[in-house]
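This structure is in structure tokens; I'll ask about it shortly.
For this depiction, one protein chain was excluded, whereas all remaining protein chains were kept in their positions.
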Amino acid sequence: MGNTFGRLFRVTTYGESHGGGVGVVVDGCPPGLALAEADIQAELDRRRPGQSRIVSQRREADRVEILSGVSDGRTLGTPIALLVRNEDARPEAYAGFRDLYRPSHADFTYEAKYGVRAWAGGGRASARETVGRVAAAAIARKLLRERWGVEVVGWVEQVHRLRAAVDPRRVARRQVERTPVRCPDARAAARMIRLIERTREAGDSVGGVVGCVARGVPPGWGEPVFDKLEADLAKAVLSLPASKGFEIGSGFAGTVLKGSEHNDPFVVRGGRVRTTTNRSGGVQGGISNGEPIVIRVAFKPTATILQPQRTVDRRLRPAVLHARGRHDPCVLPRAVPMVEAMVALVLIDHAMRQRAQCGK
Amino acid sequence: MGNTFGRLFRVTTYGESHGGGVGVVVDGCPPGLALAEADIQAELDRRRPGQSRIVSQRREADRVEILSGVSDGRTLGTPIALLVRNEDARPEAYAGFRDLYRPSHADFTYEAKYGVRAWAGGGRASARETVGRVAAAAIARKLLRERWGVEVVGWVEQVHRLRAAVDPRRVARRQVERTPVRCPDARAAARMIRLIERTREAGDSVGGVVGCVARGVPPGWGEPVFDKLEADLAKAVLSLPASKGFEIGSGFAGTVLKGSEHNDPFVVRGGRVRTTTNRSGGVQGGISNGEPIVIRVAFKPTATILQPQRTVDRRLRPAVLHARGRHDPCVLPRAVPMVEAMVALVLIDHAMRQRAQCGK
Amino acid sequence: MGNTFGRLFRVTTYGESHGGGVGVVVDGCPPGLALAEADIQAELDRRRPGQSRIVSQRREADRVEILSGVSDGRTLGTPIALLVRNEDARPEAYAGFRDLYRPSHADFTYEAKYGVRAWAGGGRASARETVGRVAAAAIARKLLRERWGVEVVGWVEQVHRLRAAVDPRRVARRQVERTPVRCPDARAAARMIRLIERTREAGDSVGGVVGCVARGVPPGWGEPVFDKLEADLAKAVLSLPASKGFEIGSGFAGTVLKGSEHNDPFVVRGGRVRTTTNRSGGVQGGISNGEPIVIRVAFKPTATILQPQRTVDRRLRPAVLHARGRHDPCVLPRAVPMVEAMVALVLIDHAMRQRAQCGK
Partner (left out) sequence: MGNTFGRLFRVTTYGESHGGGVGVVVDGCPPGLALAEADIQAELDRRRPGQSRIVSQRREADRVEILSGVSDGRTLGTPIALLVRNEDARPEAYAGFRDLYRPSHADFTYEAKYGVRAWAGGGRASARETVGRVAAAAIARKLLRERWGVEVVGWVEQVHRLRAAVDPRRVARRQVERTPVRCPDARAAARMIRLIERTREAGDSVGGVVGCVARGVPPGWGEPVFDKLEADLAKAVLSLPASKGFEIGSGFAGTVLKGSEHNDPFVVRGGRVRTTTNRSGGVQGGISNGEPIVIRVAFKPTATILQPQRTVDRRLRPAVLHARGRHDPCVLPRAVPMVEAMVALVLIDHAMRQRAQCGK
């Protein structure tokens, strides 16, 4: 019962990896926004597998259909339902380990919780579930850009031990999209790609870190004390498959600074209050301060690997799992649009909450 | 409008650092729980300032009063309202910087958001706000312990660059409470205390990391896809004042492992499914797997320092802030009960959600 | 932003009368329920137009598709998405009054609210919107019946001035379905049918009252003080198109009784506490008392009539509306499954809330 996100821009996703399809209902979208399927498709295309040689080779066209909420090319203010049909589903590929609990997958926990599970392809625990999030966020991003002047840019900052140098104040999507690994540091990107290819060949997987910035957020978004902006951002990205950590601003690195080193001095620039440094990451006391909002998200190495693994089956007998097929040796490149999506969903919701209570 | 936490065990806090008091209303508490003010007072006493020489020397008795929801020593199932009166408030101590924006505090953002702020003592952004959380969580913890056999233990794992060695499978509260810094590693604790004292003398502050474990959580708690257990935990602790990062299980460190190193193999032990390692941190696919749930939370150095700082005032003029008074050179010891509180609030809510949908 | 109903059994509907389709996402459905499209189709068939000569002659097959949440014929505990494609849509039929505000329709208010509206067929304000409700409630009813032994039966109690005699303790669905007007009092039913036919011939419309009972609800459902059972029931049915009033138990008629006449005496029967009368309508203090829950819902005469009507257009000029086409001279027969649906959605939600908090 946790498939709705947001208080005012409310997103409810549905769908398993196998079955009729995956999708989302967006309730609360402001009326009058120009919206076509192409707006949403563009974001879905960044998320789907098969885009490049370093991600899963599954072929899913992922064509989105707008079922409701849009008329004459404009949003009506009523719920927008989006549907993406499942294709290329090969449930038989999973038949072999229908009774096994794949290590660090959700097979065991889903069954423990619900007493039943969709055994094919991970069911609701599949990353395919994020189609609905990315589709909904395409609408959120359009609103943020057109009505509030906010842009959200994510990138791959680290793969395994390889780290990129990225300036969150300036990084642009076209730099990110230049390489299939979605790392705007060209030199680091080349090494990351080689690493991912070698990892695939070894039947293994790697994790890493996605960075993301939101620029243009005005001071005042965020709802203390529980719905602080960083709290909602943390929840948003920790709800993504394979994420294990979250930082805002100085994050864990900030714990080795003294207060005198860490505080962000205020100055006036361009007639408004700014900070000379941004260790706060754009949020103070749970409310945006007008500086770029900068976060980092840790993703573990993909649980699916092609090496034999020790496990147990549903009757509690020891077993060995031999996975096959088209796995993602590294989720990071595809995680970029997912992180951006969740950041956008948080921001649009807080924009509307601020307008509701404070009228601005 | 973000002052309620939880879906079924619903906690609504209120109160500024100055004014009538701080408190909480808990709606949804199961009936029939034995509850007295002493149960709540014990947790509040761990949170309040003035407990030891390494925390703020403000003297607040923080006596809790149960206003409703309990009769003949038992919870009624109706809302439990708790009130702690404010005392020892010295608003005049803040008069000097009423018009200044204190760096890395929430003065500027509250004013940007609301157009008005409670200038004395940080208002709602004060850590005093957490009184309501800790009070509510005392009830949650009692329920978790008595009805589900779950215990939650937090500790200080790092202060500035000093790190402790703590085993989350075994650490007990009495070890944590043995030192005023709440670090169960005695040797590290001694060094942390000295560092905090030196930091206070220098008018500076330090941050660090709090670790926390929940033991005894059965498999099945957590509500994919948005209300995954780790997502709600991340939100919970990132809503605490001064927190900047969250990890579950392997966290950021897990990003430098290969999948073949990171996956937790399943085995059968004691007739049930266990994992031999716990890089998942007790949660897989957003649902508890029965292993200890282990998280880490980064806290920045306290924003209040006694050194002069560059800033601006409300009329956008440059200014220098000279803070005085009784500051906390390190929030970590007092953050331990706060982190435990938020973890307990997440867990009780998910216990009830699991019961609602899956009947167990 | 009001398209979700329920706290634990959460129903989110979408869809306009024209466009891709209408449907619903159900989040929170307990796992393990046997569920097939046929279970849902049976309820939809009772709702759809064209069933008999006394309702709208629009032909809509209203075939439901389960998109997610069911595998191997059982609910998974994940969101159940249901889709019904729109057919037989004739938007051109509405082109003539695209710029007119139809009296007592929602054309004007939707436009005032959203600044835009789906002009064809009433858009989201069309009774077609209730497809999603009835589909979701088919699942709720199955759960209520199989897991809690609760049955919900509605009937037409009044059409214009014609009143039926119905005993809520005994009325059965097969009696209700015996006549196209869904009135179990055969003599009254015959007169109602004649009245509706004469009304249609006159190009006019009539309203009336739907009664509904829920039997088998155990004592203890309902959540004071705001989510009392009667409060949620009132909201549920007042959210249906054309409804104007709600009563529980003695309702408005009870206002002319003295307390000494109105109170329901308690007695013990069959080893449990019962009342000898049921003026409370099965609810006391907002909580079910084990007696049948009995409500009545007033529906206004259909706003669409085939007589010329005075109105204004979007440019604020006087105009005359000449509606044509296939209108429902009386919504009452089709309102029966809608009222039952809303009652079932309230009850399943409260069943789950009771289990969450009180463990039973």
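Letters A, B and C name the chains as they come in the text, with residue numbers starting at 1 for each one.
Operating definition for what follows: contacts are C-beta pairs under 8 Å (C-beta built on N, C-alpha and C of every residue); 3 or more make two chains touch, one makes a residue touch a chain.
Because the structure is a prediction, the values reported are computed rather than measured.
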Full-complex touch with the removed chain, picking from C:N86, C:Q175 or C:T199, is C:T199
Missing-chain contact, candidates C:R53, C:R98 or C:K113, resolves to C:K113
Across C:S71, C:N86, C:Q175 or C:T302, the one contacting the chain not displayed is C:T302
Per the touch rule stated above, chain A touches the missing chain via residues 7-8, 28-31, 77-78, 224, 352-353, 355-359
Contacts from chain C to the absent chain lie at residues 1-5, 13, 101, 103-106, 108-110, 112-115, 124-125, 129, 158, 160-161, 199, 204-209, 218-228, 230-239, 241, 243-252, 254-268, 271-273, 275, 279-281, 283-290, 298-305, 307, 309-312, 316-318, 353-354, 356-358
Contact residues on chain B toward the hidden chain run 1-4, 8, 10, 12-16, 18-23, 25, 27-28, 31-32, 65-71, 74, 76-81, 83, 113-120, 123-124
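Note that only the chains that are shown with their structure count from here on.
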Taking mean C-alpha coords per chain and comparing to the overall C-alpha mean, nearest is chain A
Top of the farthest list for chain B, CA-centroid basis, is C
For the copies chain A and chain C, the interface residues, called same if over half of the numbers are used by both and different if under half, are same
Chain-centre distance (mean CA atoms) for chain A and chain B, in whole Å, is 26
Taking each chain's centre as the mean of its CA atoms, chain A sits from chain C at a distance in Å of 39
Chain A residues touching 2+ other chains are 1-4, 13, 113-115, 124
